[in-house]
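One protein chain omitted, others in place.
Right after this comes chain A.
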Amino acid sequence: MIGRYDWAGGTEAMLRFGPATGPVVVLALPLFEEANRTRAFAVTMLRRLAERGVASVLPDLPGQGESLVPLHDMTILRMQEAYGGVVDHFDREGRTCYGAGIRSGALLDALGLLFGRWHFAPQDGASLLRELTRIKSVEIGKSLGECWYFEHAEKGVDPVPSVEIAGNVIAPDLLTDLSVKTPFDRSPGTAHRTLRLASDPGEADRKVEGTPLWRRSEPGNDHAFAQILAEDIVDWIATCER
C-alpha cells in the first residue's frame, strides 16, 4: 500500500507492508545507485516480514526513488530529517518504530524516536566517499585528491556547483557530510544489531552467507536470503519487545 509522510521539506511517498497495528520497521535503502540495486530485494524482505505479522515501511527519502526533490538539494542531515518524519508519522499513531538500514542506509536513521536499530552490511560515510571518488576517478581516467569536489569551483562562487558521479548529481556539502558520518550505534539503552556478509571481515552480531546484491549492475534478488534477514528482524524485535 502506498502512503505519504510529511517532513519539514514537503511530502513524500512510502510503501507500507503488513498489519495496521504493532511495531513498525522503517527501512532506509542505501544512498545513490545502490538504492536501485537493493530495492527489489528490500521489498521481498519486507513482504516476508509482513507474512510474519510485522509491519514495515519503505519510504522514498527526498532525492531518492520517485521523489521530485532533486538529489543535489539534499544533505545527509536533510535526509535524516525526512527519515525522522516517517518515524514521527507512526509515532503519532502510537506505534513503536524500529530502524533498519542496508549499507549506507545505516547513516540515515539518526533522528526520530526509534526503539532499536538493525543494520545490514552497514557502510560508513568515509568508505562511501572513497568509493564515489574512485568511481569518478575511473570515469575520468585520472586520480583525484581529497576534497576534489571543491576544486573545480571558482573562488568565491556560492553555492559550490554540484558534481556528477555515475549519473547522480550530488552537492559537495553532502560529500563533505559523508566524510564524518558513521552508522548511529551509540544510543545507550537502545537496541542495536548488525549483520554482515560472511565475506565481510567487519564486526557484526551475526555473519550470513549471501551475495552483495548492491554491487550488481543488473539489479538482482535473492528470495531465500531475504527470508533469512526477515527472520532475523522478527526474532530481534521479539527480544526488544519483551
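In the analysis below, contacts are C-beta pairs under 8 Å (C-beta built on N, C-alpha and C of every residue); 3 or more make two chains touch, one makes a residue touch a chain; residues count from 1.
The definition used in the following text is that contacts and distances are computed from a predicted model.
Quick one: the chain not pictured, UniProt calls it what, "Aminotransferase class V-fold PLP-dependent enzyme", "ABC transporter permease", "Cytochrome c oxidase subunit 3" or "Phosphopantetheine binding protein"?
Checked against "Aminotransferase class V-fold PLP-dependent enzyme", "ABC transporter permease", "Cytochrome c oxidase subunit 3" or "Phosphopantetheine binding protein": the hidden chain maps to "Phosphopantetheine binding protein".
If the hidden chain were put back, which of A:13, A:43, A:135 or A:191 would touch it?
A:135
Write down which of A:73, A:88, A:200 or A:231 is the residue touching the left-out chain.
Among A:73, A:88, A:200 or A:231, only A:200 touches the chain that is not shown.
Based on the whole complex, identify which of A:144, A:180 or A:238 touches the chain you can't see.
Answer from the full complex: A:144 touches the omitted chain.
Can you list, in ascending order, the chain A residues touching the missing chain?
33, 127, 130-131, 133-135, 137-139, 143-144, 166, 199-202, 211-212, 215-218, 220
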